[in-house]
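With one protein chain removed, the remaining protein chains of the complex are shown where they sit.
Just so it is clear, A, B and C label the chains in written order, and each chain counts residues from 1 on its own.
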Amino acid sequence: MDFTFTEEQQMMVSAFRELADDLCSATALRAAFEGRSDHASERWQRLAELGLPGMLAPESVGGMGLNLADFILIAEAAGRAALPETLVEHAGIAVPLLSEFSADARVASVLQAAASGDARVAINHTSNPFALGALEASHVLMVGDQEIHLLTRDAVSLESHRSIDALRSLSRVTGSLGASTCIARGAEAVAAAARAFERGALLTAAECAGLCEALIGLGVSYASERTQFGKKIGSYQAIKHQLANVQVKLEFARPVLYAAATQADALTTRSQFAVSHAKLASTDAVDLAGRTAVQVHGAMGYSWEVDVHFYLKRALGLTGMWGDRSFHMRRAQHQLFTQHLDVGPDALFGSSALPAMSL
Amino acid sequence: MDFTFTEEQQMMVSAFRELADDLCSATALRAAFEGRSDHASERWQRLAELGLPGMLAPESVGGMGLNLADFILIAEAAGRAALPETLVEHAGIAVPLLSEFSADARVASVLQAAASGDARVAINHTSNPFALGALEASHVLMVGDQEIHLLTRDAVSLESHRSIDALRSLSRVTGSLGASTCIARGAEAVAAAARAFERGALLTAAECAGLCEALIGLGVSYASERTQFGKKIGSYQAIKHQLANVQVKLEFARPVLYAAATQADALTTRSQFAVSHAKLASTDAVDLAGRTAVQVHGAMGYSWEVDVHFYLKRALGLTGMWGDRSFHMRRAQHQLFTQHLDVGPDALFGSSALPAMSL
Amino acid sequence: MALDLNYTADEQRFRAEVRAWMQTHVPKEPLPTLEGEVGFALHREWEKTLAAGDWGMITWPREYGGRGASLIEWLIFEEEYYRANAPLRVNQNGIFLLGPTLMEFGSEEQKARFLPQMAAGEEVWAQAWSEPQAGSDLAALRSTATREGDEYVLRGHKIWSSRATFADWCFGIFRTDPASERHKGLTFFLVPLTHPGVRVRGIRQMHGEPGFAEIFFEDVRVPVAWRLGADGEGWNIAMATAGFERGLMLRSPARFQVAAQRLVRLYETHAETAEPALASAVAQAVMDAEAYALSTYATATRLIAGGKIGVEASLNKIFWSELDVHIHRCALSLLGGFAELAAGDPAVVGSDAWLDGFIFSLAGPIYAGTNEIQRNIIAERLLGLPRG
Partner (left out) sequence: MALDLNYTADEQRFRAEVRAWMQTHVPKEPLPTLEGEVGFALHREWEKTLAAGDWGMITWPREYGGRGASLIEWLIFEEEYYRANAPLRVNQNGIFLLGPTLMEFGSEEQKARFLPQMAAGEEVWAQAWSEPQAGSDLAALRSTATREGDEYVLRGHKIWSSRATFADWCFGIFRTDPASERHKGLTFFLVPLTHPGVRVRGIRQMHGEPGFAEIFFEDVRVPVAWRLGADGEGWNIAMATAGFERGLMLRSPARFQVAAQRLVRLYETHAETAEPALASAVAQAVMDAEAYALSTYATATRLIAGGKIGVEASLNKIFWSELDVHIHRCALSLLGGFAELAAGDPAVVGSDAWLDGFIFSLAGPIYAGTNEIQRNIIAERLLGLPRG
């Protein structure tokens, strides 16, 4: 039992946070959001240099061979920076999915390119109404109910949709699917699709936790500077206690995320409950964080001029993907009330329950 | 359209509030709660002198011939005083029920005595797990699914149960029911029982609103006196805003109560929605008020020494009677989502919708 | 008879009249947002259409372009207005805020000059309250007005002025006594936004439209006739205006009742997949909208009986602003993966702009005095708790 991150994990995320702070400065984000600049390919390049796209790919294809628990802090940091690139989807969901089928030569070549960042893979998953980042991708994974297909971006048609977050490109994707594009079918495809869903839910949750941290930070900075009635507004309890409440929510979402990261791939009732819990806790935290940050900023928070809305809009998009609040709350209830998931204090980690004792 | 109370109504309630303040001083309540005194019969006598038991009885039996809208402020004031007597049940539910059957000579004589306060009538209603105040009553109305019976207290057996509010006597009542005790059956009985239920829900809601006012008052007094860190605790926003939030809840429960009082007897989908709304709004308000009052008082609020707990315990009891929170929330949802109750802005008062226009 | 919650025959006839008119005149398609240039112009046209039907501001006296309607009739009007899905009032600053203020504090000349133009939809008004350093703390304002002969010279910088980008006039307070502090020495002025020295710069709101503006006053010379009330009386008048803002009229309950009704419909189409608590949250939205309506009727009859609106305006402000956020959060939860779609995207569910509405609702707990300030007011002035 060890609930800490290794020094390597912490160093990796520090390096990424530093890079992300650099790539996603307020000015850079604003320019990207307003379509005034496009440093997207440069940003992707820098991410690739750090090896991030291939973190979860096997070393045999040039990846780092790490696992979800190694990636969870990266996803959180991507959220915190409001990173415009779909690093989390590519590296955290698509690459592990491809890795499951790397014995297939068609997959292996794409996986190799995806690990280096030369290919960018978007996912059109049956549980999401739209695919994210397909417009910027080189490949699209079409994850259906019974089959998984891999196509190049040229081979699919995109119907674009507009998110309130201008940095999220949404599409409905169609393409001609056949034996030549199919990389998995039947039970194998179903299980892989389910794992992709769990990873999607978990990692968007981590992004939300990161956004929550960023929003608290914005609120704290503003409240520490802004004076009203002769005092910094951050010295009023009304402001203090609102921000403290958000911090409480964030603090009790994080361990849930980390614990879910160790088991999300297992597809057990317990692991799915853990993932749903993580998604609910993080999206609830960022929901409160967004509204609180606006309120603390006053009229300023409601304007385009401060950065609050970038984070708030990103959170709105992430909250609805990979199972919305209703999906995860209903799933959790199903697990509790119908499947009678054991929630005794000895059952927290699933594996810990003792065999029935015959004393 | 007139949403005000008449001068007579206001005078009546002022007189009652004055009396209730006198009868239910903190000392008197405490003595009653601790069983150290019994001024119950004296209190009932004083209530009777004001004509309160017969407010809703016809003038022909010595009552005042008033209606539920006249009584709603009295019920609220009874709650505010934490009046130990079951005036609300007797005068607001039992007497109107008896009045529906006053053509029956057996009923008429009891009604006359009930109007003057010489008789005290408790109600054993099928929707409540326990009857309130049967121990102190002279008569019990047994309100079943298909029949209503009127029995003297001597003719029933009581199984006593203990409420956390020592001033609420709870019983399960059984008695030998037959033609001689039956005062209504069939559709007539069902409708009368349903009206009794609506009145019960509405008037306990009004009592909860009164309790809420009392709890705010206790919190405000204490916060205005108690000093911590060199300032009155009521000058801290953390305290101010909690109490202000309770006041908001109370303020928007009251007009709901009053509007429901004008229509509770109608037994329409709209009137039942209004009554459920009133019960939910008032019980939610007093729930928050109770917890807030404890919190504002600190450890003192958790002790027996201050009066907060009398009100909090009363509210706990009233919240569960005449349909608990679940019942009323489910009923409201049934009306909205299954019966498709019109909630357009022209449908608020039920009667106001225009006939379909053929322009 | 008291607590008579039935409409009179006259009130019923009045409702029928409003309904018939709205059915004929309300644009069939929703107008574009009034925060943008095109939408603003169309909303201004709508004000004129309303005025042509004598509906500009029905509670005002006939001489000022009203029809002397009662407050109950006004509520009925609003119910039918929102029921018909009529456009938002682009001149709400004029008719709901400055109108009543002029009625109470204006000279006869000022009333005659300004009120009919407001009711006619000819002149659209903006507020000029806040300043960069004076948001919630209005008394900290620094803009000045210096008396020179028959004129005042205004200098300063106002901000967060809703829709000033496209409006015609603004009203605000300025410091006339340079030695004064806080609430003293302030005076209330009416200024055309096209007046020499006035410069307006739009501020984009979260949704990207310039719904706010900054107003710069650079040696703006205004005649004494544009001063409202006496020199130094500005704070009291502004507080009265703010009371109107929080009070009865600005957020008529029908708006929330209609939103809650639409939320019920949205829920019904998502009932299969919605998590259980949403059923209760939607029911709560309906109940709260009705509670707000009932409370407004109660206040209206109290005002008709000669009462005043006081501190309870702060209770209103908190209740409707939180209700509005609640309604829209429920809607976004129901929409799930479709919630993030920008207005106008073809995949948007139904015809309701829930996302824009959500973003707009976030402003509710802030403007017209933040809810934190309203809670202070309730605690100190209504409950009598000691000042901080």
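One rule holds in what follows: a contact is a pair of C-beta atoms (placed from the backbone, for glycine too) under 8 Å apart; a residue touches a chain by one contact, two chains touch by 3 or more.
Keep in mind it's a predicted model, so treat the numbers as computed, not measured.
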Worksheet item: Relative to the complete complex, which of the depicted chains are touched by the chain excluded from display?
Response: A, B, C
Item to complete: Based on the whole complex, identify which of A:184, A:239 or A:300 touches the chain you can't see.
Response: A:239
Practice prompt. Consider the whole complex, including the chain that is not shown, and state which of A:126, A:146 or A:224 touches that chain.
Written response: A:224
Worksheet entry | Selected from B:67, B:116 or B:295 as touching the chain missing from the view | B:295
Practice prompt. Would you write out the residues of subunit C that touch the absent chain, in ascending order?
Written response: 275-277, 279-281
Discussion item. Considering the whole complex, not just the chains shown, which residues of subunit B touch the missing one?
Written reply: 128-130, 161-165, 168, 170, 172, 227-230, 236, 238-239, 287, 291, 294-295, 298-305, 309, 312-313, 316-317, 319-321, 324-327, 329-330, 333
Worksheet entry | Interface residues of subunit A (partner: the chain not displayed) | 1-6, 9, 69, 216, 220, 223-224, 231-232, 234-237, 239-241, 243-245, 247-248, 251-256, 258-259, 261-263, 277, 280-281, 329, 332-333, 336-337, 343-346, 348-349, 351-352, 354, 357, 359
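Rule of thumb we're sticking to: only the chains that are shown with their structure count from here on.
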Worksheet item: Which chain maximises the distance between its CA centroid and that of subunit B?
Response: A
Worksheet item: Distance-wise, how many Å sit between the C-alpha centres of subunit A and subunit B, to the nearest whole number?
Response: 52
Worksheet item: By residue number and range, which residues of subunit B touch two or more other chains?
Response: 236-237, 241
Discussion item. I need the residues of subunit C touching at least two other chains; which ones are they?
Written reply: 372, 375
